[in-house]
Structures are given as C-alpha cells and as structure tokens.
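The structure under discussion is supplied below as structure tokens; questions concerning it will follow.
Removed: one protein chain of the complex. Kept in place: all other protein chains.
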Amino acid sequence: MKKAFRSLALALALALLMGMLPAAALAADNPLDTSERVELVMYLFGNEPPRYPAMLEEFNKMALEELNCTLSVYFIGWGEYTTKYPLLLSSNEEIDLIYAATWIDFANLAKRGAFLPLEDLLPIYCAESLKDQPPEALVQGSVDGHVYAYTSNVKTYSAYGAIVRGDLREKYNLPPVTDFDSYAAYLQAIVDNEPSFTDAAGGYNDPLFEDAWMFSKGLHPLTGSTGGVYYIDTTAEKPTVFAAHEWEGFREMAEKMKDWSDRGFWPKSILSITDDGGTMMKQGVAASRVHNFDNYVSDYIQNPNEWKIEWTNLVPKINHLSYLQDTMAVPSSSKHPDRALMLLDKIRTDARYYNMLTYGIEGVDYEFDENGFVKVANQDTFASEPGTWGFRMEKFHRQGVGAPPTYVEEKAALEAAVVPNIFRSFNMDTAPVKNEYAAMQNVYAQYYYPLSVGVSTDLDADIAKLAEQATAAGNDVVKAELQRQVDAFYAANAK
Amino acid sequence: MKQRNGFLREMRRNRTLYAMLLPAVLLAVVILYIPMAGLVVAFKNYQYNLGIFDSPWAKYGGFDNFRFLFISGKGFSITLNTAFYNLFNLVTSQALSMVVAIVITEMRGRIFKRATQSVIFLPYFISWIIVGSFAYNFFNYEIGSLNNMMEALGGARVNLYGIPGAWVFIIMAFNCWKWVGYNSIIYIAAITSIDAECYEAADIDGANIWRKIAYITLPSVKPTVIVIFLLNISRILRGDFQMFFQLIGMNGQLFNATDVIDTYVFRSLISGGDVGMTAAATLYQSVLCFLIIIAVNWLVKRTEPDYALF
Partner (left out) sequence: MSATNPARPGRQKNRNRIKTPASFLAFNYLGKLLVGLVALTCLLPFIMLVSASFTNETYIATHGFDLWPGELSTKAYETLFKNPSDIFRAYGVTLVVTGAGTLAGLMLISMTAYVLSRKDLKYRNRIAFFFYFTTLFNGGLISTYIFLVRYLGLKNNLLALILPLLFNVFYLLIMRSFMASIPASIIESAKIDGAGEMRVYVQLVLPLAKPGLATIGLFIALDYWNDWYNAMLYISKQALYPLQYLLYNMISSAQALARIASQTQVAVAQLPSQSLRMAMAVVAMGPILLVYPFVQKYFVKGITIGAVKG
C-alpha cells in the first residue's frame, strides 16, 4: 500500500515535472545564472583516446564562452572499475557528472546515497533536453521515489541472436538460422567440416546460450540483464520469482547444453577461456557467437565483408531494455549540480557539443558521409563514443561507415517485435538480503555456470548438488524478499 | 614509579638509537595507524553520502557484513583451503629456492652461475595475467601444447580443466616457478654474508662439500629461514588473488579444490556487494592471522627466543 502510494506520488511528481517546464524556464529570478566560472569534473568508463585532450581543449573554449564553465574528463578503465568506481563515490571527492548503469549496481548505489536526487533540478536546468526524454526513462531512473538518473534516450532491445558467418552457411547449403535447431545445424556443419575453428560457438564470456534460451521462453531476468540468478515469467497471471535452476525447463536446457557440449560445439575447457566471442570470431577461432543487435553490427563492421556476417533474433517477444542500461548521474559530492546539469543539457541538445565529445573534432577525427554515417579518421587516435553512452541521444546517434546495408530494416523489424513489459522498470533491491544474495551469486558461479554450458559428467548429481547448495546459501530468503518487491511493484503498476 | 624511571633511563641511554627510529615511527603513525580507524566500516551499513563514521551500524550488532562468508557453510572450507595453499606453497617454494641458492653459491663456473641466477629471475616479471594465458594455451584439451605432446608420445589427451585435484600441484608448480628467483636472492644474500673464514677453516679440516653445507651454510641461513616463515605465517589466510584468479578464473569446476578466501569474496561481491562486506572479509582474515601469529611467536619465543619476531 505504502509502495503503491509512493509510485502514485512519483507519477504525479513526474506529470507535474513535465507540466511545469515552461514555468521553470520563465522563472523570474533567473536560476540559470552562469556568472560564476566553474570547473566541472566528469568521470566516464573506458580508455582515454590519445586525441581526447586536444578535443577537450576545443570543447572548453566553447563551454567557457557559452556557459562560463570548463570540463575535466577522467576515465575509469574496464579493468579497475570494480575497485575505483565505489571508491570515487565514497571518498567525497568533488565529481559533478558520472556514468552509471544497472550493471554497475545503480539502484544499490542510489539507495545508499551515492547520487543526488534530480527531480527538482532537471525541470530547471535541463528544461530543453527533458523534452526529448521519454517519461518511462525518468521512472526507470528512479529509486524510492527520487529520480537519480538522467538516462540516455537511445532504445536498446532485449533481443539476442546467433551471429553466424553467411559464407560458411552457404558453403554447406544450410538454411538461414532462425531458431536454436537451425543454429545447432550450423554449428554441427562447422564441427564436421571446418577443423580450423576450435570453438564453433564462440567462448564462454558471452555465456548467452542459456540466457537467450530462457528469454526465448518468455522468462524475464530481475536484473534486467544477462547472467542473472532470479527470473519471473511475465506471461503468468501473477509473476512468481524463481531461481534459474528452479525453472521447470531447466533440466531440458541443461540436457540440451550437455548435448551441444558433447557434440563439440565448444571446447571442453570452455570455462577457462578468457577471450570474448567477438575477438575469437575475428581471429578465426570461433565461427559464431550469441549476442545482441549492437554487437552484430560491430562484428559486421570489423570483419571482412565476404564473411557475410548474419544475425537472427532468437527471442520472439522482445522488450525495450530499461533506459537505465546507460545513464549519467550527479554524485552527492558535487558542489555545482546546477552547472553540471546545464552543461549536460547543452550536450544533449546541441550537436556541436555532442559530436565533439562523441566523435572528436570534425575534419580531423571524423567526417559524416552522404548517408549520415560516421567516418572515423583514425580508430587509434579517436575511436567513436569514448565512454559517452550515458548521454547518447537518439537524434544525434549515428552508425559508423560499414554498417550492414540492411541496418535500417533490421532495426525496424526489431522495433516491430517489441511488446510492453512493465518489469523493465523494476529496479531490484538486494540490500535487505545482501549476504544471501552474495552467497547465491557464488553458488551460481560454482555450480550453475558449468551446467549452463553442459560441462557435467553426471547431470542428475550436479543438478541435485546445485539445488542443495542454493538452499544452503539462503535461496528461499532472497526469493521471499524479491517476491515481496515484485508483488508491490506489480500491484502499483499493473493495469 | 620504578618502571617509569627505567623507561626514562633507557631513553636517555639510547637516545640516538631511538631518534634513529623516529622517522619510521612517524611515517607508520601517519600513513598506517591513523587510517586504521576506518576498520570500523566493517561493522557499518555504509552510506555513500554519510561516510565511514556517520553511517549507521549494521544489523546483528554490527556483524551483518560478515554473514555472507559463513552462510552457505563455505567459510570454513575456504579458510582451510587458503591456509593449506599458503603452507604448501610456502614450504615447496622456499625449499626449492634455498636449494637453488645453495647450489648457485657453491657450484663452479662463473658464467653459468651468473646466467642461471639471472634467468631464474625472469618469471617474477611475467605478470599473472600473462601467465594465465600461457596456462590456458598449455593445458587446454583441444590445442594445448601439453596435450599435443602427450599425443605425439602416444598418450591420450587429458582434460585437466575437469580434474580439480591436479590444480593443487599445477598451482604449486607455478608458484615455485614464479618466485624461485626472487626468493633465492634472499638466501644468496644470507649465504654471502657468512664469514668466509668459516669455510676456509672447514677446508683446512678437510670437510667435504656436503658437510660444509650441513654444518656451516644451513645453520647460518637458519635465522633468515625462520624470519621468512614467520612473516609468511602472518599472511597465511590471505590468498594470492591474482595467481588464483588468473589461473582458475571463473571455472566453477575447479573451485572445490582451488577456492581461497579472496577469490570467494571477489565472486560473491561482483554485484550487490558493498564496502562494508569487503572490509568485513579483510578484517576476518586479519583477526585470524593475528591470533595465529601471536600463538606461533609465543611458541618461538619459548623455544628459540632469539628468533622471535617481536
């Protein structure tokens, strides 16, 4: 009841927030005061391109003149974010803008006070860009009734499919891959005829066979992403939370994966492979992998055209992923949230600002071709989108030169396949059961992942062991808590 | 009163010596002791906007953050695993290093000596990330060099990644390999410090090489050996995370035989973990190590007082 009330309040607040846009813009005592010169600090993920400082110098000339501020950008490397990201947020260092996302524990951090609530600030300082923000994006960026995330507004899809090499498929007269069986036929042909591929299915770091399989059965992961432990069946009347191994189709899936593993679709030591599927395909080690649309596009661009990279969605009913997949947030240590948001507003609405941070300096680092695709001058000095996903905008977002010619149709087909799913706005909170959840994650790493890629000599014993360990780790406690959250969310949001 | 006088007299008598200790003491206080107050975060429900001291206490009298270690009954086995690996690896790698050090200092051939001493130091520079990719290339079932060799010799291929027990020895071997050069330097330095007159006297007495090693070299490196063992006992519950993580990674099949506290904690807190839980795990290791070393040091003090650490 309380939760429902809060959701209602949030909806009201948001409606109000959208409604008062003009009012805020016309506020009498001009809140958009830029008389004080400020230096803003932004942290992004990824590696700094060598030409980044040169770009930033230009960027700051512009920002100084128009907004009386300058921006310093620091990068958090992929190999260090687990340590550095929480550290930066907890040390009270002055940071004005930071990248955030579901997969780096956004909800958990927001709940623990890492970010500033933005619901009162956005209408004033981001009035312009707020017009382009879908209302559900603000809801998805909310925790406990406060908006903590100003997300990217680019749509992403829960579609996962097989990325295969069309040239090889044609060579063995196989029909296009349309489902798991035709994918298996492709893999079998590779195993039988192309011994140079030591890993037909592309490694362990896209352990997406089982994710794609479960998604294709209409299951929804409560993390909203792959690699989760807890699922609900969104087609059910009233969703019940269960762990992946408790799903009725689990045994069938484990058998299938064991069959695939025994047929040699991937190496026996798959669990110790540290390369990713994309790299392995490029090197000619793997002949396919399972991943999403964006990765297919990037594989297409990076590999020779004569490989005829193809992708087919294996998940029939797809959703838009939560916008929270990529967002910017204002850490609670920021001294100038107003000015930071004004700059963010500018970046999200002014192509000059957006393009510079995203592609570098025009004419030096990139050009747009006649189709509006980005032509990058040198991948090594300024590769596109250095950590900019948190403020990606649909209207400015461009594909690189070399994208599949069918890109537009394929994307439209995806859009057409989208069905609504209110649980994409559900932000799971594991804090009340953090110990049990930690133990469960560990049980899954040890007992579930091997089964998910068919690494097992005795399926019955291994499945029993997994169930036993999960119970010992407190699976029931976690489930009860998540069920409570799901029920409250369902009551508040189901129509 | 008497003791206080004793203190003052000692201070006055050895004032230069105590003054020489001052820089180190100050440094330790400033960068090691003052931040120690932060240990309290292990008992807090950490809030980012409140900081360490203002965050509320965790549930269960502050011990909530420790529960994930024990909840599934894994705490005990990973603690034992960690202690076992550290002891096993310590004994094997120190023994090898010592033997190598003795051989290198005693054997003939200046160039061979120098060359081998340099070469065995190379693995120290190869980071575990790179060792990890070597290991995979070497051991994997399909194209691994080891299996290729086995097959060429008429043997059958072996999937080592399916045999957890084998990794106890693989890890031991890698650990020896990585540290043999580094550790042997300590022993070489210790042997080098032995008064050459001892050896000369032994030569005159006609002692053979084995006797010289047994009666001169070994007793002389004993203090070093004891110090190194004691120092390592004090981190007996801290696993070498990089080594285990890069060799074993996320291969669940091998965890039963290869999981140590550090890898368990890393995996458990990949998402949804917090600052307090990480601190709790570290504190758990510290307290146990502390108790163990106090006990061991007490034993050493009773039997060989000269070798006690403190």
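So that you can tell them apart, the chains are marked A and B in the order they are listed, and the count of residues begins at 1 in each.
FYI, a contact is a pair of C-beta atoms (placed from the backbone, for glycine too) under 8 Å apart; a residue touches a chain by one contact, two chains touch by 3 or more.
Quick caveat: nothing in here was measured; it's all calculated off a predicted structure.
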| item | value |
| --- | --- |
| Per the touch definition above, residue among A:70, A:182 or A:292 touching the missing chain | A:292 |
| Of A:239, A:278 or A:454, the residue in touch with the unshown chain | A:278 |
| Touch criterion as defined above, residue of A:103, A:407 or A:490 at the omitted chain | A:103 |
| For chain A, the residues touching the chain missing from this view | 46-48, 50, 53, 74, 77-81, 83-84, 87, 90-93, 101, 103, 156, 196, 198, 205-208, 211, 225-227, 274-280, 283-285, 291-292, 294-295, 297-298, 302, 321, 325-326, 379-381, 383-385, 389 |
| Residues in chain B touching the chain absent from view | 6, 10, 14, 16-18, 20-21, 23-25, 27-28, 31-39, 41-42, 51-52, 96, 99-100, 103-110, 112, 114-127, 129-130, 133-134, 137-138, 143-145, 177, 180-182, 185-186, 188-197, 203, 208-210, 220, 223-224, 226-228, 231, 234-235, 250, 275, 278-279, 282, 286, 289-290, 293, 308-310 |
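In this section, only the chains that are shown with their structure count from here on.
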| item | value |
| --- | --- |
| Complex contacts: residues of chain A adjacent to chain B | 82, 86, 89-90, 92, 103, 105, 108-109, 112-114, 198, 204, 223, 267-269, 271-274, 332, 430-431, 434-439, 441-443, 445-450, 455, 457, 469, 472-474 |
| Complex contact set, residues of chain B against chain A | 46-51, 64-65, 67-68, 71-74, 132-133, 136, 139-144, 159-162, 248-253, 255-256, 259, 264, 267-275, 277 |
